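Here is the structure we will look at.
One chain of protein is taken out of this complex; the other chains stay put.
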Amino acid sequence: MPALLPTENLLELLIAGIFTKNFLLVMFLGLCSFLGLTKDMSSSIGMSMAVTFVMGMASIITWPIFHFILVPFGLEFLQTICFILLIASFVQLVEFIIRKHQPALYRSLGIYLPLITTNCAVLGVVLLNAQQNYSYVGSVVYGISGGLGFGLVMLLASGIREKLLQRGVDMFGGFTGAFLVAALLSLIFVNYFGVIQF
Amino acid sequence: MVKEELKYVALLLGIIGALFVLILILPMVTVTTILGVGLVVLILEILPFSYIIYKEHKGEPLVNAIGTVARLTLIAMVAAGALSTTYETTQAYMAANLEMVLPRIMPDAATFTPVGGEEEPVYYEAYDDAGNLVGYVFFVEKQGSQGLILLAGAIDLDYNVLVITVVRHSETAGLGAKIKETAFRDQFLGLSVADLHLSPEGKIDAITGATISSQAVVDAMRTKIGEIQTEVA
Partner (left out) sequence: MTDRPSLLSEFTKGIIKNNPVFCLVLGICPTLAVTTSFENGLGMGLAFTFVLLGSNLFISLLRNQTPSIVRLPIFIVIIATFVTIIDIVLQAYLPPLYEALGIFVPLIVVNCIVIGRAEAYASKNPVLPSITDALGISVGYILVLMLIGGIRELLGTGKITFVMLWLLENGQIGFLELATLHIPIEPATVMILSPGAFFTIGSLMFMFKFMGKKMSERRG
């Protein structure tokens, strides 16, 4: 019976997801959205919320499939194809539901949903959950904290880029500027938060 | 409206069922292939469920939807079939090339030297980068409840267990197959030959409902480590 309740330190998972193993800056997952959507604050907020939601939900959905179907029947090699199909169908379903029932929410969040299927942070977190063999609660906590870490960096970077663009530093509008902002932020994340140890 | 959807679902299940019968009667199909194909087909069908029914094929003749679903199903079957075949081929290759697994059992060690044995070495000496002997790595095979269990393990110079992994087995899913899980395997870490018995004599708790599989693993480890001890001495 795979562990449902956490066998790992949840605080450690939370800190790892947000700071020490930040998805964007340390693990290099989800950079396409980072480059495309950090030009202005509002779209980066929308994307971060959508990503956090999908990462949490993806962990909730894929864990039982992996531990109750794939592992017992020796089908672990099918994990990639199953996970990506589950994520894609889930995103499609959510998009459909909120477009029909929550038009206001759809206008602010829904437009980012199709982008999420190909966001490697989502597939990355479920693959890591499976690889690290986290418990059910642990997987969900890791998924959500990964999303929060993603959001934190999106906000920081879009704030910096927006301010610099307003001041007329044109260079930061392009991809080169986005990479330089990422480099400086990741120096902080790697060197400063790198000292956190459990 | 609802009736239309039900008709669609029934047809969908019919198609999947018919295709399944088809692959079941094909020779040379393994259980893994059948399960894998079934799973991928089912998961893939979730997509058209949410998408086609409600949006695209509303009000169209049913035959259009059937064509779409049949194509999807066929592609998923071919894909999963190809994957299972590749997987089984590589598993066979890996089993034939066990030595390639050595660095993954003991990542700290740099080189491995086979010792003893006529056809297969009894164990491998593991050396680190500086050329110091750091432990012994071994493979051991033992009859479980359903078939042969192949274990790989590593011990330190005092013959205490460092690593134990299940390379392959065919024990019952949900029972004996739990020998693969960390909860069972972690019990072995740090133990010496004297403790390698099922409790109460030793320190290993058997998996509930899978005493034979647990016993096989414990016996295989104890015998093999004992064998290495005599061989080294």
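The letters A and B name the chains in turn, as written, and every chain counts its residues from 1.
What we mean here is this: a contact is a pair of C-beta atoms (placed from the backbone, for glycine too) under 8 Å apart; a residue touches a chain by one contact, two chains touch by 3 or more.
Just so you know, these numbers come straight off a predicted model, no measurement behind them.
S.K.: In the complete assembly, which of A:78, A:94, A:144 or A:160 touches the absent chain?
M.R.: A:78
S.K.: Of the residues listed, A:16, A:29 or A:94, which one is in contact with the missing chain?
M.R.: Residue touching the absent chain, from the options given: A:29.
S.K.: For the chain that's not shown, point to the residue among A:119, A:145 or A:158 touching it.
M.R.: A:119
S.K.: In terms of residues, what is the contact footprint of the unshown chain on subunit A?
M.R.: 25-32, 35, 77-81, 84-85, 88, 117-120, 123-124, 127-128, 131, 174-176, 179-180, 182-184, 186-187, 189-190
S.K.: To test your reading of the contact rule: which positions on subunit B touch the chain that is missing from view?
M.R.: 40, 44, 47-48, 51-52, 55-56, 67-68, 71-72, 75-76, 79, 82-83, 86-87, 90-91, 93-94, 100-101, 103-104
One rule holds for everything that comes next: only the chains that are shown with their structure count from here on.
S.K.: From the C-alpha centre of subunit A to that of subunit B, how far is it in Å?
M.R.: Taking the average C-alpha coordinate of subunit A and of subunit B, the gap between them is 29 Å.
S.K.: In the complex, go through subunit B and note every residue touching subunit A.
M.R.: Listed in rising order, the residues are 32, 35-36, 39-40, 43-44, 46-47, 49-51, 54-55, 79-80, 83, 87, 173-174, 177, 181-183.
S.K.: Which of the residues in subunit A end up touching subunit B in this complex?
M.R.: 2-3, 69-70, 72-75, 77-78, 81-82, 85-86, 88-89, 92-93, 96, 133
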